[in-house]
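With one protein chain removed, the remaining protein chains of the complex are shown where they sit.
Right, chain A next:
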C-alpha cells in the first residue's frame, strides 16, 4: 500500500528519524494531516516543521487551525515555565508553523498530489476533529483519529458515509467499555453539584480549556436556568473565555441542536458564567469553578484544590480520564485522606469527590458499529490498553469476520490493496451490457428475471491501452475477417400422414418446448428458429446436408446452427429424431 507518506497526528514523543534516515522529510512525506488539536495529536508539529525542517503541506480543519496555536502555546508555557524543561519550540515557531497550514472544510476533497486524495469526516471528539479518508490509486483507508459515536450537548456524533475501504485504522481507547445512556450520568453530576452549592460549598471542576469544559458548562448553565439557581459559575483562565469565543464562530462544527439555536441565542453565550479572580478563592459563599488544567496535574486547578480540599462542604468533580501519577488519578482510584501535591506538600482531603464519566471517546459498541458500517477489508486498532484491544480484536474477527490487527509501536503491517485494471470500452460493448436480458421461467408462477451480464472480449496489445470490445468487434479490432463455424444437418421428420407443413412445424415446436426448457421458439411458415438454430422444411430431393441419401421420401427439416448453440442444436435434433 502506497500510503506510507502520511502522518496523521504528530504526538509529543515521536522519534522522527524513523520516518527518514536522511532527514529529507519532504521527500518521504506527501503531507501531514492533523485530526484534532489535542497535544497528543499536534504537539510535535511546530518542532517538526520549524526544527526538523519539514516543508510539505499540512492539513487540518478550520477549528483545529484556529485552536491549535492556543493549545500549543499553553503546552509550551507549561513545559517551560512550570516544569522548567527545555523548550522544543518557541512562540515564533508556532506562529510560523501555523502559517503553513491549509485549512479544510468537512468532506472537502483535496488532491494532494497526483496520487493522493484526502477528505475529512466529522469525528465529534472535540470541535474540529476529523476522521481522515485517504485514497491512493484504487486503495483507500480511513484513519479515525479520536472519535465519538454519540451526540454530545455541544458536538454531534461522528458521521461518515459508506466507503469502499481496504483498511480502517480506529482508535480503541475504550476497547471493552460499553456505556449506557448518558442521561443518568448527567443527572448524577448535576445533583452532586447542586447538593454541594445548596449546602454552601464550593464545587471545583478541573478540566482542560476546550471540550469537556464547554460540555459541562452548557449542562450546568441550562440547569441553573431551569432551576433558577443564582450561585455563580466561574471560568478560571482566559483561555477558556477565549475558547468560548471560538466556539461561537465555529458553530457549524457543533451539534445540530446548537446550530439550530444559534441564530437567536448562541448557546456559548453562557448566561450565568463569569470570570474568576484569584481573590475569589477565599471568598465566602458557594460557587462553581471550572479550572484548568484537568486531571489536577499542575497549575491553577491544583492550587485551588489545595485550598478547597480540606472542607467537607466542597466538591471536586473530575470529568473524564486522569493519567496515572496525577492528583486526579489518586482521587479517583480510592478515597485517600491525604494527598501529596508536589514537592512533599500534603493536603487533607475531606471534600466530596465525584467522578463524571463523560468521555468524548467512543466506547466498544461505537467501534463495532463503525467497523460494521464501513465494512473495510482490514482493521487496525491503535491507542489503548493492549489486553482490551486484543479482546476487541477477537470480537471484530469473530463477529464481523474482518481481519484485525493490533500492531505494536514500530511494527509494520502489510495489506493487499484493491487495484483495478483499466481498459477502454467500446460503445457496442457498453450498449450490450445495458440491453435487457429477460428470462421467463414458468414453474408455478411466471418469473421474469433480467440478469444483465457484461459479456465482452478484452484485447490487450503490447504498449497500448487494453480495450474491451463486443465479440462481434474482435475481428475488426484485429483487422481480420470473421470465419463462421456452424453445424448443419438435414434431419428426417416423419409427420403423421400427409399433414400440412405449418402443422408439422407447430407440432415440432411443441415437442421442443416440452423437452428443451427455457427457450423461445419463433415459427414462421415452414421455418422454426431457436436462438441461432434454424430449421427449414427441406423441399430438395437431394440435400447435401442429408447423411443417408437413402430415401427421398418423407419430410426433412434442414437444420443449421452455430457453435454457440452447439448443445442446444443437438438437443433439438434428438427431439426431432425421437419424434420419428
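Details
Please note the rule applied: contacts are C-beta pairs under 8 Å (C-beta built on N, C-alpha and C of every residue); 3 or more make two chains touch, one makes a residue touch a chain; residues count from 1.
Convention: contacts and distances are computed from a predicted model.
The listed choices are "IBH1-like N-terminal domain-containing protein", "F-box/RNI superfamily protein, putative", "Beta-Casp domain-containing protein" or "Small ribosomal subunit protein uS7m"; the UniProt protein name belonging to the chain that is not shown reads "Beta-Casp domain-containing protein". In the complete complex, the hidden chain is touched by one of A:263, A:324, A:408 or A:446, namely A:263. Interface note for the absent chain: among A:491, A:508 or A:521, the touching residue is A:491.
Of the options A:92, A:256, A:391 or A:475, the residue whose C-beta touches the omitted chain is A:475.
Contact residues of chain A toward the unshown chain are 62, 65-66, 103, 105-110, 119, 138, 242, 245-246, 249-252, 262-263, 266, 418-427, 430, 433-434, 451-462, 467-468, 471-472, 474-475, 478, 480-489, 491, 544-545, 547, 560, 562-564, 566, 570, 573.
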